[in-house]
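The next block holds one structure in the form of structure tokens; read it before the comments.
Note that one protein chain of the assembly has been removed; the remaining protein chains are unaltered in position.
Chain lettering (A, B and C) follows the sequence in which the chains are written, and residue indices restart at 1 in each chain.
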Amino acid sequence: MTSARMLVLSLVASACLASPMLAGAPRARDLGVPFEGRPGRHDAITDVVGVEVGHTTLIRGEGPLKIGEGPVRTGVTAIFPLGKTETAGVAAGYFVLNGTGELTGAVQLDEHGLLYGPLAITNTLSVGTVGQAMVAWSLEHVKDELDLYQRTIPTVAETWDGPLNDIYGFHVKPEHVVAALDGASGGPVAEGNVGGGTGMVVYGLKGGIGTASRVVAEESGGWIVGVLVQANHGTLEQLTVAGVPVGRELLAERSRRSALSPALRASRPRGEGSGSIIIVVATDAPLAPTHLKRIARRAALGLARTGSTAHNGSGDIILAFSTRNRFRPSGSALTTWEVVPDEQFDPLFDATVQATEEAVINALVAARTMTGADGVTVEALPHDRLRELLRRHGRLIE
Amino acid sequence: MTSARMLVLSLVASACLASPMLAGAPRARDLGVPFEGRPGRHDAITDVVGVEVGHTTLIRGEGPLKIGEGPVRTGVTAIFPLGKTETAGVAAGYFVLNGTGELTGAVQLDEHGLLYGPLAITNTLSVGTVGQAMVAWSLEHVKDELDLYQRTIPTVAETWDGPLNDIYGFHVKPEHVVAALDGASGGPVAEGNVGGGTGMVVYGLKGGIGTASRVVAEESGGWIVGVLVQANHGTLEQLTVAGVPVGRELLAERSRRSALSPALRASRPRGEGSGSIIIVVATDAPLAPTHLKRIARRAALGLARTGSTAHNGSGDIILAFSTRNRFRPSGSALTTWEVVPDEQFDPLFDATVQATEEAVINALVAARTMTGADGVTVEALPHDRLRELLRRHGRLIE
Amino acid sequence: MTSARMLVLSLVASACLASPMLAGAPRARDLGVPFEGRPGRHDAITDVVGVEVGHTTLIRGEGPLKIGEGPVRTGVTAIFPLGKTETAGVAAGYFVLNGTGELTGAVQLDEHGLLYGPLAITNTLSVGTVGQAMVAWSLEHVKDELDLYQRTIPTVAETWDGPLNDIYGFHVKPEHVVAALDGASGGPVAEGNVGGGTGMVVYGLKGGIGTASRVVAEESGGWIVGVLVQANHGTLEQLTVAGVPVGRELLAERSRRSALSPALRASRPRGEGSGSIIIVVATDAPLAPTHLKRIARRAALGLARTGSTAHNGSGDIILAFSTRNRFRPSGSALTTWEVVPDEQFDPLFDATVQATEEAVINALVAARTMTGADGVTVEALPHDRLRELLRRHGRLIE
Partner (left out) sequence: MTSARMLVLSLVASACLASPMLAGAPRARDLGVPFEGRPGRHDAITDVVGVEVGHTTLIRGEGPLKIGEGPVRTGVTAIFPLGKTETAGVAAGYFVLNGTGELTGAVQLDEHGLLYGPLAITNTLSVGTVGQAMVAWSLEHVKDELDLYQRTIPTVAETWDGPLNDIYGFHVKPEHVVAALDGASGGPVAEGNVGGGTGMVVYGLKGGIGTASRVVAEESGGWIVGVLVQANHGTLEQLTVAGVPVGRELLAERSRRSALSPALRASRPRGEGSGSIIIVVATDAPLAPTHLKRIARRAALGLARTGSTAHNGSGDIILAFSTRNRFRPSGSALTTWEVVPDEQFDPLFDATVQATEEAVINALVAARTMTGADGVTVEALPHDRLRELLRRHGRLIE
């Protein structure tokens, strides 16, 4: 138990101080995966100025699943659209590609088209705890009564980490949420087995958090679009990287060696492919709520490029926000919004599709093989095999 | 036939030159019906500066229904948000309370939240003709190619005038649409048996076009909300005026004298109450598309005050637009919208509910008894009985 | 503190054993308020066979508000569509009249059109706690893994009881949720200051839980429609009972005596009228998810009859479900639904409007004057004044 506790501490630290990305671990484009468009400085959602991300990663215990004891492979990821101290809201919109999942606050988001305060992503069975902790955190950090009131309906999304994590043990506690919120920062974002993505499985391989960004051409406004995903969806045979059917190729090799882990298959309550993906799109392009719904729909097209068909058991939910216009109850009779006109949207649409595609592949590339509940092991995408398959299809950038 | 033709000519003229409203015919508040809120100058949708309304009224022929020959009791009503010559679009949103009806252009309205050019209301079976004529009219009147392109998906709504009109005779022709468009103007708006409302039946009585407006208090912005309805819905027993169950009282009296017209009951393909109501809400309050959907939903609450339960066969569709921000493809990278902040919306919501309630009652009060197809006669709401019932319930303003 | 604790215990008991309804306290129709339609046996949502309701009522402490200490005026209400032991899902749909509120599980409800397990209504800041406790409760009570999985996204709605309750004290605890779930039963339903409605304010008067039902004519299927509301919305001047402007009349009297409680007005973060209403509609009519959205929209029309214009700060959310078809992951390739055809919906629509109207008025009639945080007192609707006003408008049933 002591060593387990050490493990979690060291991993929380890694999330904040020494992410794979920081430590020089390769990302998808480092491996030669070709992507369209021009990424921002960190190729991360935090390239949108103001956006801050914090992870709490919980990895603890081994051996057979005992509900309440572990093993624990879970966490929480927090995102602030405008940083930890800004209390204004931002314009937002969402799209549900497949709604077997949760996004608390969705009703209010849809009504006003505004997102106040942080949003968090965690495992399915921690949504209530995380939301409650977010309200408590706001009570402590937001002094103005009206600003506080805007935060009383928290925004929490989730995916199911049952195969690897003792999800019915409810291991995410309020202090973990506070840590993710307090630890949020700009700059590089840890990917893979971190935060809410810790125990996630994507396309039959180890998944988790991924991020990417795009910079729109200067003559189209020079806007930045950043994406962060918590990827936990799909089956191996669907996996497509840069148009190459990597999953089917891996499956063909694998079936020559041994059958795909039956434990994993069995451990999904709704069957293989029953996971989910949460996609968060941030942009500094000034957009109205109506427009952010449009942006959100494009992320589905980026997801499709990686092979997803949005299976029935999947909660494929996309939330988009724009950091430019800021909203706060003011008593003024009239406000002014800056807005990119519709006929200038194509570069933003392209950027959203491209950044989403890359963020999903980044999650796969960053994730590491993990053994969790009941001895289930989920393997990481083998980087060398990926490169070889891309090369064979004339798609590797060497 | 000659006299029938004369009839239509004289009535078209009455729509443009000598509406009941202009001619001193009483409106609901003239009869002492109490309404909340303060109306605008004309108590009409045209109180919103820029809004223009035009009717073409077709009344021709008598006797038994011969498909293609008549009798004709129909028409078309055109509304320009910004007047006939302005080609810019306005922010718009709609709400479908019950969707057994048509609103062409709905898909595009929802995507961009913009309404370009005129909208028209007619009978169900003339929607195609009216839309096609609107495109042709734009081709003639809009010179800029991009402005013209914005108008190529026309906005047409409808209700069913089958009981009184030879609806399968397709009597609305392109020239009637052109006349309504060309004849549109600001100022007082003809109500009752005019334009698209000519042959309509509301709450079992003669219905048609009605309008009303509200002025929001100066300290709340002083905005104007105008409503125009084409009312063709409901059953007599539902009719409620100022909270008084007028319909049930009339029904009680009527059943003591004679049965309700079986012809009328039979003539609705989906049964009594299968009509519809189109509600158009205009405002000069600067609102974003998201907000106009919210406004549109409030019109349903105003409709409810008149007794409607939105029956299954009814197309109860509400379209709201704001004239303040103007939209035109410009090539600029950034535009500015003025927007009333959400926390200032309550007076606009109240105004929408109130103006909708009054517009429906105005349609009833203005309509005149009409005999149409197969000898069906639909009686007007008897003004004296209305006043007596209001008095008996302590609701008449004397 | 001891007496306070006794108070809460006695009130919890009253919710289960001796509701106002059971104790002979009058309901709206007992006072002579006229309503349309025929109510079911208990005039309650539980007239729909299988529906069970449980309340936990928390009333404790007095004096000035100290966050964390009280006074406590809150609770939770649980509703099981099919009773506590049935694990199947039911068809469901919702409508958001105004979305300044929360309905967790909304995304999944919309995707599948199914509601699994209980739903709960509480105060805004207890949504996370209540949801988390519901998942834990299911973990204990639902044995089948797939059935359990269906319940992992709980359905929780809320309204804000800030003016009377120490809402930032987070006084609803998991054990209170368990008590409401365990205590759920059929039969008469306690109304007024009970359960989630304990501290609620409606139309400026004391509100809370209300319920009603309607039985559709035998020739229209004989179906039952039951409604339960947690009413916390509107301003006094809006209140309309049976078409009579009761609120304005009371306000006129009140302003002759003394100003309306400024404390109450000040205590709403978004201003007067910023409350909300949650409406739950149950029916045994076999309906598909699409149809239940249609039913939900009609409840808004019933709400409108009581005067609401759905203010900006109000979370006016309606959830409808049908108990007839039962859903459970079965592995079968094909299932069969019984469905009332659309053209038979009008009686169901009428029933929904009527039962919603009565449920709101029942909440008002059952609620008792309450003093809460910061000495704010919210008065109950005075029954004698109500009767007098109805009589004066020829609407009292004597």
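We take it that a contact is a pair of C-beta atoms (placed from the backbone, for glycine too) under 8 Å apart; a residue touches a chain by one contact, two chains touch by 3 or more.
This structure is a prediction, so every number in the text was calculated from the model and none was measured.
Between the chain not shown and the residues B:G61, B:G75 or B:G105, the one that touches is B:G105. Residue B:P154 is the one among B:G61, B:G93 or B:P154 that touches the chain missing from this view. Here one chain is not drawn; of A:T159, A:Q230, A:S308 or A:N362, the residue touching it is A:S308.
Residues 111-114, 220-221, 286, 288-290, 294, 327, 329-344 of chain C touch the missing chain (whole complex, contact as defined above).
Residues of chain B that touch the chain left out of the display are 96, 98-108, 110-112, 124-125, 127-133, 135-136, 139, 145-146, 149, 152-154, 160, 168, 170, 269-270, 315, 317, 329. Where chain A meets the omitted chain, the residues involved are 97-98, 240, 242-245, 270-271, 273, 294, 297-298, 300-305, 308-313, 342-343, 345-346, 349-350, 352-353, 392-395.
The criterion applied here is as follows: only the chains that are shown with their structure count from here on.
Centre-to-centre spacing of chain A and chain B amounts to 48 Å, using the average Cα coordinate of each chain.
Chain centres here are Cα means. That of chain B falls 35 Å from that of chain C. Multi-chain contact residues of chain C (touching two or more other chains): 98, 270.
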